[in-house]
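What follows is subunit A.
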Amino acid sequence: MIKEMRIVLRNADKIDPQNISDYIAAGGYKALEKARNMKPEDIISEVKKSNLRGRGGAGFNAGLKWSFVPQSETKYVVCNLDEGEPGTYKDRTIVEKDPHTLLEGMAICGHAIGSNKGFIYCRGEYPYIVEHLNHAIAQAKEEGVLGEFDIEVRMGGGAYVCGEETALIESIEGHRGEPRFKPPFPGVEGLWQKPTVVNNVETLANLPEIITRGAEWYSSIGSSTYPGTKVLTLSGDIVNKICIEVPTDTTIREVIYEFGGGIRGGKKLKAVQIGGTSGAFIPASMIDIPIDFDSMRNAGFTLGTGAVFVMDETRDIVDVVTRIAKFFEHESCGKCNPCREGTFRCYEIMKKINQGRASSDDLEKLQLLGRVMSKACLCGLGQAAPGPILTTLQHFRHEYERKLFLS
Partner candidate 1 sequence: MTNSIAELEKDADCIFLIGTNTTENHPVIGMKIKKNVLYNKAKLIVADPRNIDLADYADVYMQHKPGTDVALLNGMMNVIINENLMDREFIENNTEGYEEMKQVVEKYTPEYASQITGVPAEDIIKAARLYAKADAASLCYAMGLTQHSTGTDNVKSCCNLAMLTGNIGRPGTGVNPLRGQNNVQGACDMGALPVVFTAYQKVIDEAPRSKFEAAWGVKLPDKNGLTLTAAINKAHEGEIKALYVMGENPMVSDPDLAHVEEALQNLEFLVVQDIFLTETAKFADVVLPAASFAEKEGTFTNTERRVQRVRKAVDPPGQAREDWKIIGDLASRMGYPMKYSSSEEIFEEIRQLTPSYAGMNYKRLEGRGLVWPCPAEDHPGTPYLHKDGKFTRGKGLFSPVEFIAPAENPDEEYPLILTTGRSLYHYHTGTMTRRSAALDKHVPENWVEISPVLAEKLKIADGERVKLATRRGSIELKALVTDGIAENVVFTLFHFAEAAANTLTNADALDPVAGIPEYKVCAARLEKII
Partner candidate 2 sequence: MVTLTINGREIQVPPGTTILEACKMNGIEIPTLCHDEDLRLAGSCRMCIVEAKGRPLLVASCVTPAEQGMEIETESPAVVEARKVILELLLARHKLECHTCEKNGDCRLQDYCYKYGVKDSRFAEGGSPKYPITDPNPFIERDYEKCIMCTRCVRACEEITVARAINVQGRGHNAKIATVFDGNLADSPCVFCGQCVMVCPVGALSSKVSAGIGRPSDIDKRVLTTCTYCGTGCTLELNVKNNRVVGVSSNRDEEWSPVNKGALCVKGRFGWDFVNSPERLTAPLIKDNGEFREASWDEALDYIAEKLANIKTAYGPDAFAFFSSARATNEENYLAQKFTRAVMGTNNIDHCARL
């Protein structure tokens, strides 16, 4: 029986998250102390060496990202807690069960890049998490463990696109949540035009253990190119709808059948969507690949946020994808043409297919639209939005064809 490996969730259910002394007793804030005695560039190179890669979906080497930050009097550390991907609740779980791991991670990042101001951008649907975090921050300030590093929690307004780092920055600044074009990247010109490191909760929460145990230890865990663990959230037609933390060389099959306890009601697996709403639909025949970023990408899929959405043999793929198309039509910010108009027309065509009114021309249109959107949209939202459509057209085309009017 494979077991979980808990790094970011190491304290989960073992300590009282509302009580900082519990965290400190469990060795908390020691890593920050250690980091403070290190030169900032040494922290960056340690993190670089650990090959910790962004857990928000882009999979960029965190230390490398930090090393791009130029000299500036003011810099910011921004934690992305705008966990808007349907089926994803890992960041909430991490913060709920162990908020100080995140705060400590942010302070380490702050020390490394030379910033004394951090923001946590919290999803609008998590008001209680804001309270929970503010409580933790207040305790940390009282204990003096954060030193000069200040952390402020900002709350989103419920827009999915604000999970995109530049839209998130716009939102913190008080503007419409719309992505900026890149370059300039936030690392160079971010919040209020100042260098800003934006990292996901899970990425930052890994830092204390990396500093404590060293890069070598971390990089030896899981897959070689995307080491460490990944927190996954299981949902859909699966027995155990749970949050787990596993080494990155764990396969999808292991996730579903070992940790997830298999398909509900003893049914067969039809497809699994990994990484959130924009994730690819992986057919049952392809689940023997490890969940790490590169293995997934090489197979034409995405790891994304690590949401694992399981669909059994009775699920109507076209119906599911239609709902997803509706989600993107609703969440497109409207800034760039291909996404604003494209998500709307995708949903229209999907509805038409789903209702049995479409012809094979519509499938061609959908394919064309998806291809253009994935290449021409301004931000990740628009580029990824057609993912479910394109992968299901590839792997489940027969389900579409079955619904065509003329077939």
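Methods note: a contact is a pair of C-beta atoms (placed from the backbone, for glycine too) under 8 Å apart; a residue touches a chain by one contact, two chains touch by 3 or more; residues count from 1.
On how the list was made: all candidates are chains of the complex that A comes from, given by their letters.
Note that the structure is a prediction, hence the values are computed from the model and not measured.
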item	value
Complex partner of subunit A (touching, any copy) among 1 or 2	2
Touch list for subunit A against partner candidate 2, complex	159, 176, 178, 181, 183, 329-338, 340-345, 348, 352, 365, 368-369, 371-372, 375-378, 383
